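Left out: one protein chain. Kept in place: all the others.
Moving on to chain A:
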(Lines give C-alpha, C1' and ligand atoms only; values in the text may rest on other atoms or scores of the structure.)
Protein backbone atom coordinates (compact mmCIF):
# COMPACT_ATOMS: atom_id res chain seq x y z
CA UNK A 1 0.00 0.00 0.00
CA UNK A 2 1.11 3.44 -0.81
CA UNK A 3 0.01 6.92 0.10
CA UNK A 4 -0.08 9.22 -2.88
CA UNK A 5 -0.30 12.94 -2.28
CA UNK A 6 -0.77 15.06 -5.36
CA UNK A 7 -0.64 18.84 -5.68
CA UNK A 8 -2.03 19.49 -2.25
CA UNK A 9 -2.58 23.16 -1.42
CA UNK A 10 -4.15 24.91 1.50
CA UNK A 11 -4.41 28.54 2.49
CA UNK A 12 -5.96 29.43 5.83
CA UNK A 13 -8.52 32.15 6.31
CA UNK A 14 -5.89 34.45 7.81
CA UNK A 15 -3.89 34.24 4.59
CA UNK A 16 -1.26 31.82 5.79
CA UNK A 17 -0.30 29.50 2.99
CA UNK A 18 0.13 26.20 4.84
CA UNK A 19 0.55 23.87 1.91
CA UNK A 20 1.70 24.81 -1.52
CA UNK A 21 1.31 22.23 -4.21
CA UNK A 22 2.65 19.40 -2.13
CA UNK A 23 3.12 16.09 -3.89
CA UNK A 24 4.58 13.07 -2.14
CA UNK A 25 4.55 9.36 -2.50
CA UNK A 26 4.82 7.51 0.76
CA UNK A 27 5.41 3.78 0.72
CA UNK A 28 5.14 1.32 3.58
CA UNK A 29 7.62 1.74 6.34
CA UNK A 30 8.67 4.71 8.30
CA UNK A 31 8.45 8.04 6.60
CA UNK A 32 10.02 11.05 8.20
CA UNK A 33 8.58 14.48 7.68
CA UNK A 34 11.17 17.02 8.54
CA UNK A 35 10.68 20.70 8.76
CA UNK A 36 10.89 23.73 10.99
CA UNK A 37 7.99 24.92 13.10
CA UNK A 38 5.26 26.36 10.96
CA UNK A 39 6.44 24.59 7.84
CA UNK A 40 3.05 22.95 7.27
CA UNK A 41 3.89 19.52 8.68
CA UNK A 42 0.88 19.47 10.99
CA UNK A 43 -1.40 20.82 8.29
CA UNK A 44 -0.29 18.09 5.97
CA UNK A 45 -0.71 15.41 8.60
CA UNK A 46 -4.14 16.66 9.65
CA UNK A 47 -5.21 16.64 6.05
CA UNK A 48 -4.04 13.06 5.63
CA UNK A 49 -5.72 12.19 8.91
CA UNK A 50 -9.11 13.37 7.51
CA UNK A 51 -9.33 16.27 9.90
CA UNK A 52 -8.84 19.06 7.45
CA UNK A 53 -9.81 19.86 3.89
CA UNK A 54 -7.28 21.01 1.30
CA UNK A 55 -8.18 23.75 -1.12
CA UNK A 56 -7.00 21.59 -3.98
CA UNK A 57 -5.13 18.41 -4.67
CA UNK A 58 -5.79 14.81 -3.83
CA UNK A 59 -4.65 12.11 -1.46
CA UNK A 60 -4.99 8.45 -2.17
CA UNK A 61 -4.30 5.62 0.22
CA UNK A 62 -4.07 2.52 -1.91
CA UNK A 63 -7.44 2.46 -3.57
CA UNK A 64 -8.99 4.90 -1.19
CA UNK A 65 -9.57 8.56 -1.87
CA UNK A 66 -8.69 10.01 1.50
CA UNK A 67 -10.62 13.22 0.91
CA UNK A 68 -13.92 11.58 0.13
CA UNK A 69 -13.69 8.14 1.68
CA UNK A 70 -12.87 9.39 5.14
CA UNK A 71 -14.79 6.69 6.87
CA UNK A 72 -12.78 3.92 5.26
CA UNK A 73 -9.52 5.74 5.90
CA UNK A 74 -10.33 6.18 9.56
CA UNK A 75 -10.84 2.45 9.91
CA UNK A 76 -7.18 1.88 9.14
CA UNK A 77 -5.82 5.06 10.65
CA UNK A 78 -3.86 5.62 13.82
CA UNK A 79 -3.26 9.27 14.59
CA UNK A 80 -1.38 11.05 17.31
CA UNK A 81 -1.84 14.81 17.14
CA UNK A 82 0.89 17.14 18.17
CA UNK A 83 -1.10 18.48 21.04
CA UNK A 84 -4.13 17.06 22.79
CA UNK A 85 -5.92 16.91 26.11
CA UNK A 86 -7.69 14.07 27.88
CA UNK A 87 -10.77 13.72 30.04
CA UNK A 88 -9.33 14.61 33.41
CA UNK A 89 -11.44 12.45 35.66
CA UNK A 90 -11.29 9.13 33.88
CA UNK A 91 -8.63 6.51 34.38
CA UNK A 92 -6.35 5.40 31.58
CA UNK A 93 -7.70 1.88 31.22
CA UNK A 94 -11.28 3.08 31.05
CA UNK A 95 -10.55 5.71 28.45
CA UNK A 96 -8.43 3.38 26.38
CA UNK A 97 -11.18 0.81 26.49
CA UNK A 98 -13.59 3.51 25.35
CA UNK A 99 -11.38 4.42 22.41
CA UNK A 100 -10.92 0.75 21.61
CA UNK A 101 -14.69 0.54 21.26
CA UNK A 102 -14.71 3.54 18.99
CA UNK A 103 -12.01 1.84 16.94
CA UNK A 104 -14.41 -0.96 16.29
CA UNK A 105 -13.03 -3.52 18.69
CA UNK A 106 -16.39 -4.72 19.75
CA UNK A 107 -15.56 -7.95 21.44
CA UNK A 108 -15.12 -7.24 25.13
CA UNK A 109 -12.45 -9.85 25.67
CA UNK A 110 -10.56 -8.69 22.61
CA UNK A 111 -10.79 -5.14 23.83
CA UNK A 112 -9.48 -6.07 27.22
CA UNK A 113 -6.48 -7.81 25.74
CA UNK A 114 -5.77 -4.95 23.37
CA UNK A 115 -5.94 -2.42 26.17
CA UNK A 116 -3.70 -4.47 28.44
CA UNK A 117 -1.18 -5.05 25.74
CA UNK A 118 -0.97 -1.38 24.83
CA UNK A 119 -0.78 -0.26 28.44
CA UNK A 120 2.17 -2.57 28.84
CA UNK A 121 3.76 -1.43 25.61
CA UNK A 122 3.48 2.21 26.57
CA UNK A 123 4.59 1.52 30.08
CA UNK A 124 1.39 2.84 31.61
CA UNK A 125 0.33 -0.42 33.17
CA UNK A 126 1.22 0.59 36.68
CA UNK A 127 -0.58 3.90 36.33
CA UNK A 128 -3.61 2.54 34.49
CA UNK A 129 -6.04 3.15 37.36
CA UNK A 130 -4.93 6.72 37.85
CA UNK A 131 -7.08 9.59 36.63
CA UNK A 132 -5.68 11.11 33.48
CA UNK A 133 -5.83 14.52 35.09
CA UNK A 134 -2.80 13.50 37.16
CA UNK A 135 -0.71 12.37 34.21
CA UNK A 136 2.52 14.09 33.37
CA UNK A 137 3.20 15.34 29.85
CA UNK A 138 5.19 12.25 28.95
CA UNK A 139 2.54 9.92 30.28
CA UNK A 140 -0.12 11.73 28.33
CA UNK A 141 1.98 11.44 25.21
CA UNK A 142 2.38 7.71 25.78
CA UNK A 143 -1.32 7.39 26.30
CA UNK A 144 -1.89 9.15 22.99
CA UNK A 145 0.43 6.70 21.35
CA UNK A 146 -1.53 3.83 22.81
CA UNK A 147 -4.72 5.30 21.33
CA UNK A 148 -3.06 5.66 17.94
CA UNK A 149 -1.94 2.05 17.95
CA UNK A 150 -5.32 0.59 18.89
CA UNK A 151 -6.72 -1.91 16.41
CA UNK A 152 -4.56 -2.71 13.47
CA UNK A 153 -3.85 0.57 11.78
CA UNK A 154 -2.43 0.51 8.27
CA UNK A 155 -1.64 4.19 8.29
CA UNK A 156 -0.09 5.64 11.37
CA UNK A 157 0.45 9.35 11.59
CA UNK A 158 2.37 10.66 14.53
CA UNK A 159 2.92 14.38 14.85
CA UNK A 160 6.00 15.24 16.91
CA UNK A 161 5.58 12.07 18.96
CA UNK A 162 8.82 12.25 20.87
CA UNK A 163 8.34 15.76 22.14
CA UNK A 164 8.08 15.60 25.87
CA UNK A 165 9.48 12.08 26.16
CA UNK A 166 12.66 11.41 28.05
CA UNK A 167 15.43 9.68 26.12
CA UNK A 168 14.57 6.19 27.35
CA UNK A 169 10.92 6.59 26.50
CA UNK A 170 11.81 8.09 23.17
CA UNK A 171 13.96 5.12 22.21
CA UNK A 172 11.35 2.74 23.39
CA UNK A 173 8.69 4.44 21.35
CA UNK A 174 10.78 4.69 18.23
CA UNK A 175 11.59 1.00 18.52
CA UNK A 176 7.92 0.29 18.85
CA UNK A 177 7.21 2.27 15.72
CA UNK A 178 9.88 0.69 13.64
CA UNK A 179 8.74 -2.71 14.81
CA UNK A 180 5.23 -2.22 13.53
CA UNK A 181 6.18 -0.37 10.40
CA UNK A 182 6.81 -3.50 8.38
CA UNK A 183 3.70 -3.49 6.25
CA UNK A 184 2.32 -0.28 7.50
CA UNK A 185 2.79 3.32 6.51
CA UNK A 186 4.10 5.31 9.44
CA UNK A 187 4.41 9.03 8.96
CA UNK A 188 6.47 10.67 11.58
CA UNK A 189 6.80 14.38 11.72
CA UNK A 190 9.59 15.88 13.66
CA UNK A 191 12.05 18.65 13.65
CA UNK A 192 14.70 16.39 15.15
CA UNK A 193 16.84 15.24 12.29
CA UNK A 194 18.31 12.31 14.22
CA UNK A 195 14.92 10.63 14.50
CA UNK A 196 14.68 10.51 10.76
CA UNK A 197 18.25 9.44 10.21
CA UNK A 198 17.96 6.62 12.63
CA UNK A 199 14.60 5.23 11.67
CA UNK A 200 13.18 6.29 8.40
CA UNK A 201 13.47 4.55 5.13
CA UNK A 202 11.98 7.53 3.36
CA UNK A 203 11.70 11.14 4.14
CA UNK A 204 10.72 14.59 3.01
CA UNK A 205 11.70 18.03 4.06
CA UNK A 206 9.07 20.68 3.92
CA UNK A 207 9.31 24.34 4.57
CA UNK A 208 6.82 27.14 4.05
CA UNK A 209 4.32 24.61 2.83
CA UNK A 210 6.54 23.25 0.09
CA UNK A 211 8.42 20.00 -0.27
CA UNK A 212 11.99 20.95 -0.70
CA UNK A 213 13.50 17.49 -0.67
CA UNK A 214 12.26 13.95 -0.71
CA UNK A 215 13.73 10.50 -1.02
CA UNK A 216 15.67 7.97 1.01
CA UNK A 217 17.75 9.68 3.68
CA UNK A 218 20.94 8.39 2.09
CA UNK A 219 19.89 9.64 -1.33
CA UNK A 220 18.99 12.97 0.08
CA UNK A 221 22.34 13.15 1.77
CA UNK A 222 23.94 11.99 -1.42
CA UNK A 223 23.33 15.25 -3.16
CA UNK A 224 25.67 17.10 -0.85
CA UNK A 225 28.05 14.31 0.03
CA UNK A 226 31.63 15.57 -0.22
CA UNK A 227 30.49 19.18 -0.35
CA UNK A 228 30.36 19.94 3.35
CA UNK A 229 33.20 21.53 5.22
CA UNK A 230 33.75 22.49 8.76
CA UNK A 231 35.74 25.19 10.46
CA UNK A 232 36.21 26.83 13.78
CA UNK A 233 36.01 30.55 13.94
CA UNK A 234 35.36 33.28 16.43
CA UNK A 235 32.18 35.21 16.90
CA UNK A 236 33.54 38.39 15.42
CA UNK A 237 34.45 36.74 12.16
CA UNK A 238 31.10 35.02 11.74
CA UNK A 239 29.29 37.79 9.84
CA UNK A 240 32.13 38.01 7.31
CA UNK A 241 32.15 34.27 6.91
CA UNK A 242 28.43 34.32 6.14
CA UNK A 243 28.94 36.70 3.29
CA UNK A 244 31.84 34.80 1.80
CA UNK A 245 30.60 31.27 2.23
CA UNK A 246 27.43 29.28 1.98
CA UNK A 247 26.99 28.61 5.67
CA UNK A 248 24.81 25.62 6.53
CA UNK A 249 24.89 25.84 10.27
CA UNK A 250 26.79 27.15 13.20
CA UNK A 251 27.08 25.51 16.55
CA UNK A 252 28.82 26.63 19.67
CA UNK A 253 31.40 24.13 20.75
CA UNK A 254 33.13 25.07 24.00
CA UNK A 255 32.11 28.68 23.48
CA UNK A 256 33.37 29.26 19.97
CA UNK A 257 31.37 28.77 16.82
CA UNK A 258 31.89 25.71 14.70
CA UNK A 259 30.66 26.47 11.22
CA UNK A 260 29.64 24.04 8.51
CA UNK A 261 29.59 25.36 5.02
CA UNK A 262 28.51 24.01 1.70
CA UNK A 263 30.68 24.29 -1.34
CA UNK A 264 30.45 22.76 -4.80
CA UNK A 265 34.15 23.19 -5.15
CA UNK A 266 36.77 22.11 -2.67
CA UNK A 267 37.85 24.83 -0.29
CA UNK A 268 41.02 24.93 1.65
CA UNK A 269 42.54 26.76 4.48
CA UNK A 270 40.76 26.55 7.78
CA UNK A 271 38.12 24.20 6.36
CA UNK A 272 38.14 20.46 6.68
CA UNK A 273 35.82 18.25 4.62
CA UNK A 274 33.36 16.32 6.73
CA UNK A 275 30.84 13.52 6.22
CA UNK A 276 27.53 15.12 5.22
CA UNK A 277 24.60 14.46 7.50
CA UNK A 278 20.88 14.73 7.02
CA UNK A 279 21.03 17.75 9.20
CA UNK A 280 23.29 19.41 6.71
CA UNK A 281 20.85 18.69 3.95
CA UNK A 282 18.06 20.01 6.04
CA UNK A 283 19.72 23.29 6.85
CA UNK A 284 21.15 23.62 3.44
CA UNK A 285 17.78 23.20 1.83
CA UNK A 286 16.12 25.52 4.24
CA UNK A 287 18.69 28.19 3.54
CA UNK A 288 18.18 27.75 -0.18
CA UNK A 289 14.51 28.00 0.23
CA UNK A 290 14.82 31.15 2.21
CA UNK A 291 17.12 32.67 -0.36
CA UNK A 292 14.66 31.82 -3.07
CA UNK A 293 11.88 33.25 -1.02
CA UNK A 294 13.58 36.60 -0.50
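Everything that follows uses one rule, which is that a contact is a pair of C-beta atoms (placed from the backbone, for glycine too) under 8 Å apart; a residue touches a chain by one contact, two chains touch by 3 or more; residues count from 1.
In the analysis below, contacts and distances are computed from a predicted model.
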Protein name as given in UniProt for the chain not displayed, "Cytochrome aa3 subunit 2", "ATP synthase gamma chain", "NADH-quinone oxidoreductase subunit K" or "Peptidase M1 membrane alanine aminopeptidase domain-containing protein": "Peptidase M1 membrane alanine aminopeptidase domain-containing protein"
Contact partner of the left-out chain, one of A:13, A:236, A:252 or A:291: A:13
From A:5, A:22, A:44 or A:139, residue that would touch the chain that is not displayed: A:139
Touch with the omitted chain, as defined above, among A:4, A:20 or A:123: A:123
Positions on chain A contacted by the hidden chain, ascending: 13, 46, 49-53, 68, 71, 74-75, 77, 79-81, 83-89, 98-107, 110-111, 113-114, 117-118, 120-121, 123, 126-127, 130-136, 138-139, 144, 147, 149-152, 166, 168-169, 171-172, 175-176, 179-180
